[in-house]
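The complex appears here minus one protein chain, its other protein chains still in place.
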Amino acid sequence: MINIANKSLAILNSKAPYGTTAGKDALDIALIFGSFEQDVSLFFQGDGVWQLINSQDGEIISVRDYLKTFSAFEFYDIENIYVNKTSLTERNLTNNFHIKEVQVLSQSEFSKKLTSHQTVLRF
Amino acid sequence: MINIANKSLAILNSKAPYGTTAGKDALDIALIFGSFEQDVSLFFQGDGVWQLINSQDGEIISVRDYLKTFSAFEFYDIENIYVNKTSLTERNLTNNFHIKEVQVLSQSEFSKKLTSHQTVLRF
Amino acid sequence: MKKIAVIITTPPFSNLTVTALNYIETALNTGVEIIGVFFYQDAVLNASSHIRLANDEYQTTQQWLKLHNKYQLPLHLCVTAAEKRGLTDCNSVQLIANSFTISGLGELVELNNKADTVVQF
Amino acid sequence: MKKIAVIITTPPFSNLTVTALNYIETALNTGVEIIGVFFYQDAVLNASSHIRLANDEYQTTQQWLKLHNKYQLPLHLCVTAAEKRGLTDCNSVQLIANSFTISGLGELVELNNKADTVVQF
Amino acid sequence: MTTLHLVRQSAFNTNDFAQCIEIINDNDAIVLLDDGCYNLHHPLINNVINQNVPINVLAQHAVARAISIDESLFLQVSMNDLVSLTCNHDRVITWQ
Partner (left out) sequence: MTTLHLVRQSAFNTNDFAQCIEIINDNDAIVLLDDGCYNLHHPLINNVINQNVPINVLAQHAVARAISIDESLFLQVSMNDLVSLTCNHDRVITWQ
């Protein structure tokens, strides 16, 4: 087997932003992979889609609001951000996100894109 | 207000036995309350009902099998053990339990009995 | 005034613990008597004197200390749950913050009997 | 033979960690190369040298030590996750078992690139 | 003898809210807090509305999550109100 120098990583976010540290822990991995110029993509499914919704403010509940760091994705060359349309619809949510680059995918597109990555980590 | 010398405690078990320590942590509380001659009842709802099912063997997966301690309930004067019938039915489970004293209650009876206790802790 | 006992089961870096702290502080400010807080399961980590959080994160452990000092709030640590998580005082090594009392589940029996209501967080 | 990297996120007293240990031991016994284990989130507690479990419970930390000694299995601890949970080495206090290497998330980048497959537990 | 139910988990993620609904009685009250606020978007909330049980929402927790509260159906409460609610009921059950 040949080792691949830059294996693509998909991070699948499944948890809401404030109730657990999962979203923050996943973000830390994304930023490190970005800063090492690795190919990293972010996926949001289930309650993970809440991480992308506009007008949230964690400071009201004394959370250091890591969602604000999402605006630094461009700086880290993290350009592929995908959200599952079905998860949005189930939650009666519109495409009103706090960052610009989000791509809304149908379930089959979402699955196809996710499994085009060599490594998938889920938080 | 007058302090009540022996406030009744209901412990509501909602988790399967081995995947988390919730069942064991709840049992430890039940046994302490029992040993202090407190009025304690056990309730099983949702995946908590798996804790009562017969023929399990945690030792196969290297768990110290705390379910075996359930047979000591009589010794601790823990006599009220209630299981939610709806939770059993949803899981296609029969009344085949590893201890004898289990009372299967309908949803409304289960709710009524649970809320007849002064304190309810849920694990 | 009502007497409340609180059981905490969530770790210091969880926002659920911040909710519990806000509840307790609000209760104490409004004259409700919190007769004690019992730390069980992952909540025992709240008693660690070695937690290092980033400066801009909510400093949970300092907040417990503040409530303990200001209101003489009793903070009871379940010793079995603590030992399971590597939190022990032995020999020269002190890991548990002074504001916490090392207790067993028997303390929970007492809190339950003394309180009018027990609130689990 | 395939090269596998493993990420663990569950604490030592969780049966999910026992599953991960069994997987790793079985892989090593059958000649699969485990290039490293990365401990993240609550899994950092696996590295605590102060854990006290009842004798009849599965001794997770001893099992990690055994695999480390027998197979030179690299055990990488995420330092930020560890500090958040009170697990630090400072001055006279040593809390982290010797078999673990204190690492950052950069180590995960390396493991991901070196491994054929990453398995998360 | 009424019970206050504290709901702290999203029904999209776990089964806790569904189990709470199995237990809730006519004279009880419910508080949505923490991730429980997401249940305002979940179909199960209609079961509680139909039961005519008072549904309180911890306002700060909903606002932090950008969840709006329909005041014709739900009561916005503060932490002070939550303290009062826990004192005014016979027992508290926490669904988390």
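As written, the chains take the letters A, B, C, D and E, and residue 1 is the first residue of each chain.
One rule holds in what follows: contacts are C-beta pairs under 8 Å (C-beta built on N, C-alpha and C of every residue); 3 or more make two chains touch, one makes a residue touch a chain.
Predicted, not measured: the structure shown is a model, and the values here were computed from it.
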item	value
Touching residues on chain B - with respect to the absent chain	15-19, 46-47, 50, 53-61, 63, 90-93
Chain E residues that touch the omitted chain in the full complex	12-15
Absent-chain interface as seen on chain A, which is shown	12, 14, 45-47, 84, 86, 107, 110-112, 114-120, 122
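Operating definition for what follows: only the chains that are shown with their structure count from here on.
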item	value
Far-end chain from chain D, centres as C-alpha averages	E
Separation of mean Cα positions, chain B and chain A [Å, integer]	39
Centre distance in Å when chain C and chain D are each reduced to the mean of their C-alpha atoms	29
Multi-chain contact residues (two or more partners), chain B	21, 119, 122
Shared-contact residues (touching 2 or more other chains) in chain E	8, 34, 61, 90-92, 94, 96
All chain pairs that touch each other	A-C, A-D, A-E, B-C, B-D, B-E, C-D, C-E
